[in-house]
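Mind looking over this structure? Questions follow.
Left out: one protein chain. Kept in place: all the others.
Letters A, B and C name the chains as they come in the text, with residue numbers starting at 1 for each one.
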Amino acid sequence: MRVLVQAAPFDFGAEAQAFADGAAGAGAIVTFTGLVRDLSGALTAMEIEHYPGMTERAIAAIAEEARQRWHLIDALAIHRHGRLRPAEPIMMVATAAVHRAEAFAAAEFLMDYLKSRAPFWKKEVTAQGADWVAARDADEAALGRW
Amino acid sequence: MRVLVQAAPFDFGAEAQAFADGAAGAGAIVTFTGLVRDLSGALTAMEIEHYPGMTERAIAAIAEEARQRWHLIDALAIHRHGRLRPAEPIMMVATAAVHRAEAFAAAEFLMDYLKSRAPFWKKEVTAQGADWVAARDADEAALGRW
Amino acid sequence: MIDLLYFAWVRERIGLPRERVETGAATVAELVEELRAREERYALAFADLSSLRVALDQELAEFDAPLAGVREVAFFPPMTGG
Partner (left out) sequence: MIDLLYFAWVRERIGLPRERVETGAATVAELVEELRAREERYALAFADLSSLRVALDQELAEFDAPLAGVREVAFFPPMTGG
């Protein structure tokens, strides 16, 4: 299980391939990648603040719980912080299991918990100024299904 | 939306990267890859038979339905046939949407329908002989949730 | 004349991947009855319809579906893709 919290960009395709190559015995690999969206067409950057130390601990705890609940062969989480441009990957998770139902459920669980329990905060920067992204009720509610 | 049915191997990481690069406006990309599992440790090959013509039609129809149900920005399905070795990728799907819930749901839908409605048949080859893989009741039952 | 296609163990039991037949069958079920009556290998392949699926002109269908206008009938076990 690898957890990376970094300012540097990551190569989604290469990470996905390396993860699949390393998951000996897996029948199913699920990946999720979140990209910087520019819904308004005016976004110049996304700034991501985080809480060094707590971030790694929180993600490792979430990943460990996923691994135990679904007997994962492996799991991966990468999350960036700092200044990102539109369409850049913000983060990814990957899960490997024997069957697809476990790989899908674990990836969704990781995403739901990363969204609302890992200490990251997003700020959208436009020419008009900068705004902190508000947490969505739907994201908090999503935790209720696990 | 791309549907590929082919004997040739495909490069999972490169396909995942190309798919993400091409999904302008997406905030969420989900990929699934199925690999040849060797649960017994005795598998020498997996042979996949398919029904040329019907296969492409069935997958395109499934992908089109997914696209309409979840407003996908894009979708991809690649499925191999012929003789595969243990741990080789058999197939992959990818979905791109604005939000993660749609990308996850569409990818699971594609997988459930590909499993039970696209005309592929798997045969496991060992030193002792070859056996057709039996359809799992759980796979047929999975269709009921959509 | 109608094209019959067989896949997976249906193909192996019957011993060929496809053939053309002349049939007066009105439905898939009637066609299956004709085939069963032909030879032991057909009787074996079609012994248990619950373990078989059928496609008419490349679309999944039921065994009571009519054959009028159909050019291609395929028989195979439940699919195991993905």
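Everything below uses one rule, namely that a contact is a pair of C-beta atoms (placed from the backbone, for glycine too) under 8 Å apart; a residue touches a chain by one contact, two chains touch by 3 or more.
All values reported here derive from a predicted model rather than from experimental measurement.
Q: Which of the displayed chains are touched by the chain that has been omitted?
A: Displayed chains contacted by the hidden chain, ordered by label: A.
Q: Would you mind spotting which of A:V3, A:L76 or A:A118 touches the chain that isn't drawn?
A: Only one listed residue reaches the unshown chain, and that is A:A118.
Q: Could I get the residues of chain A that touch the absent chain, sorted low to high?
A: That gives, for chain A, the contact residues 34, 48-51, 53-54, 57-58, 79, 90-91, 111, 114-123, 132-135, 139-140.
Heads up, the rule we're going with is that only the chains that are shown with their structure count from here on.
Q: Indicate the whole-number Å distance between the mean C-alpha point of chain A and the mean C-alpha point of chain B.
A: The computed centroid separation for chain A versus chain B comes out at 23 Å.
Q: Rounded to a whole Å, what is the gap between the Cα centroids of chain A and chain C?
A: About 48 Å, centre to centre.
Q: At least two partner chains per residue is the criterion; list those residues in chain C.
A: Touching at least two other chains: 82.
Q: Using the touch rule from the top of the page, what residues of chain B touch 2 or more other chains?
A: In chain B, the residues touching two or more other chains are 34, 111.
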